[in-house]
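Every protein chain but one is kept in place in this view of the complex.
Chain IDs A, B and C follow the sequence of writing; residue 1 opens each chain.
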Amino acid sequence: MTTFVQMLIAALLAVTAENILFNGGVGFSHVLRAARRPKTLGVYSLFVTLFSLLSSVGGLWISTQMASSVFRPVLFPSVVAFCAVLEYVLAAMVLKMLFLPFYKRYGQVLAPAAINTVVLSIPFAVNRFSLSLSSAAGYALGTGIAFYFAAGILAHAMPGLKNDAMPKAFRGLPAMLLYIGILSMAFAGLTGAKLF
Amino acid sequence: MTLLNAKTPYLKKETSVSSMMRDTLTALAFLLVLPVARYGARPLAMAAVTLVACVLCEIAWSLLQSRSINTSDCSSMVTGLIIVMLMPLNAPLWLPCAAAAFAILVAKKPFGSTGHTPFNPAAAGMAFITLLWPQRIFSYFNPSAGEVLPVFADCNVETAPSPAAVLKNGLKPDILPFDMLWGVFAGPVGATGILVLCACGLYLFLKRTANWEITAGCLFAGAVMAALWPRIACAPLTSIKYELMSGSLLFCAVFMLTDPVTSPRTGFGRVLYGLLAGVLIMLFRRYGAYEQGAWFAILLANAVVPQINSLVCGDRRWGEELYEE
Amino acid sequence: MILRHGIKLDQQKAASLRHKIQDLPTAENQKKTEWLPLRKGELNSNAIIAAAQAAGIVDEFDGVPLFRKLKKLRRLKPDMIVACCFDEDPCTTSAMATLRENTNAIIAGLVLAGKACGAKENKIAVATKHEAKMIQKINPQADLILAGEMYPARALLKRKLFANRKNAAYIGAQACAALLAAIDDGEPQTSTVVTVAGDGVEHWRNVRARIGTPLKELLEFCGLSEKTSLVVTGSSITGRAVTDLNEPIAATTRCVIALKKAPNYKEYPCIGCQRCARACPRGIVPWKIQQEMQNAKPNLVRLTNVQKCIRCAACTVACPSGIDLTGAVRKAAQLKKSGDFIDIT
């Protein structure tokens, strides 16, 4: 029961106050790319959740292994990245061998999802040295949900940010960046003036 | 005699965008009456300075774009006055100007001015200055101390915690019900006079300038949250009273949420939006970093509006049969 | 949620209703009215339709010849026939004035029209309760129905009756009166009642003018001002601007409005206030159509209900941003009509 509650709390935090996308400003290039293809968004987020789970558990294990090492700050992220590469290659192989139609349809989101998990899970592992398995799982779940929401909101906002009434200089990406900035402001209201 | 070949319709319309904005401006101006009567000319000075700042920002942007200057739709003035209403009276006069500048230059004009803004500009402006100068936004002067406020100069007066701050600390605010209704407590300029606010809201709803569904949804959600999860140990009704009347919930529900540009376009969607905003405002009060973050909640709710619009399809109305011509 | 359709317009009817209908003096060289040959045989449906055809009666509301309308209605077998004795336009009063002065004639004409198409019930539609009381005073037996003051009243009345499962047909007030005159006296329809209003004329009047008289005579009779810059026939919402005053009056000209200054609308972007959707009597959501039509390639599936538009322009009048929504819906309807074929192939 406590593990479940812990997991839920971690997930909630990852969506709200510790929202890594809006509060940390991490990984928006991936969110923007995902938002341009709203159809694959669900599968994308699912992969992000899955890979995040594996990466944060892996990161947890590595973290305990090199807790005493002096090279930890340099070595750790590399190892996590290797972890993600391994996951990606494994997942791609499995999908290619077993579910080829599925791979053909959604294969292009696999690689960005894997890279994205590194982006999303390193901050977590760097910020917290001691964490439990349940909170890691909760974090992964919450991050997946946050990613889905963020990309969904941006996907819906996108057509409105290219209208003719806007000054030409702001059409498209600049307006999108301002949009993200203002939305991040709303999330900053949850935590107050505090660095991630 | 030359006759024109003008386009239809040929009658004078009773409502236009500028007349709607003027309605809102009138309602906002009424909110200034009580503070002016009580504390002298400072609210007026604040409003005037902010309006000038708004118009200057508009003009500056038009010059930058090398377009003709046009402020006839008054929407930037509405934004400016809303910001003034949410300020503490003892705030320096440049503070609302900074909020207005952000609202117009960042949250409104780049997105294509009125009709295309994805976020309520006033909410964005308030959020910006709340993050940059939190101490100044939430330090309200004590109205019962009887000090005289200077008209233009920065003032250094005795401050008192607002009921919202008291609630945030888990205590029960101690204000007479009569004072609460007439706004004799520490709080923003325009958001304390509950009775005047209600009257202004009614005026806007009757004029159909604002949509009552949103306000009703927001207040309902706020009341339910306050009754079921009170922040202080008291009866549900007391909790509802303090939660709804403190801070700027009522003001935001009447003036900021009902902005037609940033709210959903179907009746059901509006109710949904109001409920969502109410819940978010209460959550921000409880878990947010500040004593109240209605404008942050409004920004979040605004972001969901396109989803609500596409979710609730407004193409066909239910329960209606149409005859064939 | 209260679903109130239509829009309320600022009514300016009192001025032209104060006076009785005046006859426009005809020029001397006008040829005399040719009386119809007297009717022979009994008065059945065919005879009434033939009389309407011979008298050349045109329904002033939709411009359809009355005999054609009655023939069509005879096929459709409506339960009820309604005489439209209200004016949707805020300053037009021609139908109301006709009803007030020829109440009995209109009732008799309506009975005849009902007989021609086989409708069991016949009712007279008036705008307000006040008006109904006034008519009841003149003829207590008049069977009245209220159309309301919301624009477009005709479409909303149709909607109301349809919702009550009434299959109703509609006929103009002046056409009723003309039908009676044609059958009783053998008189062809030669004149029509026109309301003259607007700040460009001195006297707001209802004038009975011969069909074919130039608008100029009519306007000068009412004291046309030199400063007039816009003359509108039809109604102030769906009418059209006239640039040549020698244009003749038609049977469908119910109103001529002379204005000193054309109203000027500033166009703003849509602010999403929903007034247009509330105004539309046909369940169209005009702002959505307009938004979709602004795309380079509008999605036909999203142009819902556009083919049901009746061009009442209530949406355009309701719009605070001054957007030409009627035009957008019309374009959408055209597109959908032509697009249907593309979709099939």
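Criterion: contacts are C-beta pairs under 8 Å (C-beta built on N, C-alpha and C of every residue); 3 or more make two chains touch, one makes a residue touch a chain.
The rule is simple: contacts and distances are computed from a predicted model.
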Since a chain is absent, check the UniProt entry for it and pick the matching name: "NADH-quinone oxidoreductase subunit J", "Urea ABC transporter permease subunit UrtC", "Sarcosine oxidase subunit delta" or "Electron transport complex subunit RsxE".
"Electron transport complex subunit RsxE"
Counting contacts across the entire complex, name the shown chains the missing chain touches.
A, B
Given that one chain is not shown, which residue among A:V15, A:A34, A:V48 or A:V119 touches it?
A:V119
Could you tell me which of B:M20, B:M46, B:L81 or B:V106 touches the chain that is not displayed?
B:V106
Residue-wise, where is subunit A in contact with the chain that is not depicted?
22-30, 32, 73-79, 81-82, 84-85, 88-89, 92, 96, 107, 111-112, 114-115, 118-119, 122-123, 126-127, 167-178, 180-182, 184-185, 187-188, 193-196
In the complete complex, which positions of subunit B touch the hidden chain?
106, 110, 131-135
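By our rule, only the chains that are shown with their structure count from here on.
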Can you tell me which chain pair comes out on top for contact count?
B-C
So which chain is the furthest away from subunit C, centre to centre on CA atoms?
A
Would you mind pulling out the distance in Å between where the CA atoms of subunit A average out and where those of subunit C do?
63
Distance-wise, how many Å sit between the C-alpha centres of subunit A and subunit B, to the nearest whole number?
34
Cα centroid separation between subunit B and subunit C, in whole Å?
45
I need the residues of subunit C touching at least two other chains; which ones are they?
269
At least two other chains touched by the same residue of subunit B: list those residues.
112-113, 115-116
Using the touch definition from the top, list the residues of subunit A that touch subunit B in their complex.
16-17, 152-153, 156-157, 160-161, 163-167, 170, 174-175, 178-179, 182-183, 185-186, 188-194
What does subunit B use to touch subunit A in their complex?
65, 106-107, 109-113, 115-116, 118-119, 124, 127-128, 130-131, 134, 284, 287-290, 293, 295-297, 299-300, 303-304, 306-307, 310
Taking the complex as given, what residues does subunit B use to touch subunit C?
1-20, 72-73, 112-116, 208, 213, 260-261, 263, 265-267, 314-317, 320-323, 325
